[in-house]
Structure formats: structure tokens, C-alpha cells
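Dropping the structure in here first, questions after.
Only one protein chain is missing from this complex, and each of the others stays in its spot.
After this line comes chain A, so read on.
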Amino acid sequence: MTLELFLLSAAGLFAIGLYGALSQQSIVMLMMGLELMLNGVILAAAAFWYFLAPAGTEGQVLIVVVVTAMAIEMAAGFAVATAIYRARQVDMTDGAADLKG
């Protein structure tokens, strides 16, 4: 077990999630991409805690924050999806491009 292995898998998860968040048209799939990016952040935080600073608890606290952020992202994302679907029957990101500048 090395720090590099963990960080490389975390970077892989982050990049795949970024690809999904940028390329998916469906709002639900876009959120899956965001979740995958945060999944990578969890892995990186755990690896940094274990391999660099195991004496402190900051790495663990960061994981708690990220897990909470995932829950909030899901709840808020689905609430926004519900609101925009109710108002305009939009379920694709391309249907909600009003603010595109």
C-alpha cells in the first residue's frame, strides 16, 4: 500500500466523475458524476490522513464534511430537478440553458 496508489485511484475517480458531469445530458446522471468526484475526494482525504498525518484528526473531519456534502448535493439536486420538472417538464440540462451567457 502506497500513497501514490491511493491518490492515483482517487484522481481516476475524480476525472471520470468530471467527464460524467460535463458530458451527461440527464440531470440525474450529471449528479452521479458529481458524486463520483466527491468519492475520489474521500479516498484522497483518507490516504493523506493515513500516510502523511495520522496523528491528527483533520483528515477524518474532512471525510465527515465530504460525506455531508454528498448528502446535501443529492437532496438539493433532486429538489431543483423536481422544481424545474414541475415548472417546465425539463429533465435534460440542455432544456435549462436560460442563463447561458
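We adopt the following convention: contacts are C-beta pairs under 8 Å (C-beta built on N, C-alpha and C of every residue); 3 or more make two chains touch, one makes a residue touch a chain; residues count from 1.
Everything that follows uses one rule, which is that contacts and distances are computed from a predicted model.
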### Message
Not counting the visible chains, the remaining one has a UniProt entry; which protein name from "NADH-quinone oxidoreductase subunit J", "Molybdopterin synthase sulfur carrier subunit", "Copper-binding protein" or "Leucine/isoleucine/valine transporter permease subunit" does it give?
### Response
"NADH-quinone oxidoreductase subunit J"
### Query
Which parts of chain A are in contact with the chain that was left out?
1, 3-9, 11-20, 22-29, 32-33, 35-36, 39, 42-43, 46-47, 49-57, 60-61, 63-65, 67-68, 70-72, 74-76, 78-83, 85-86, 91-94
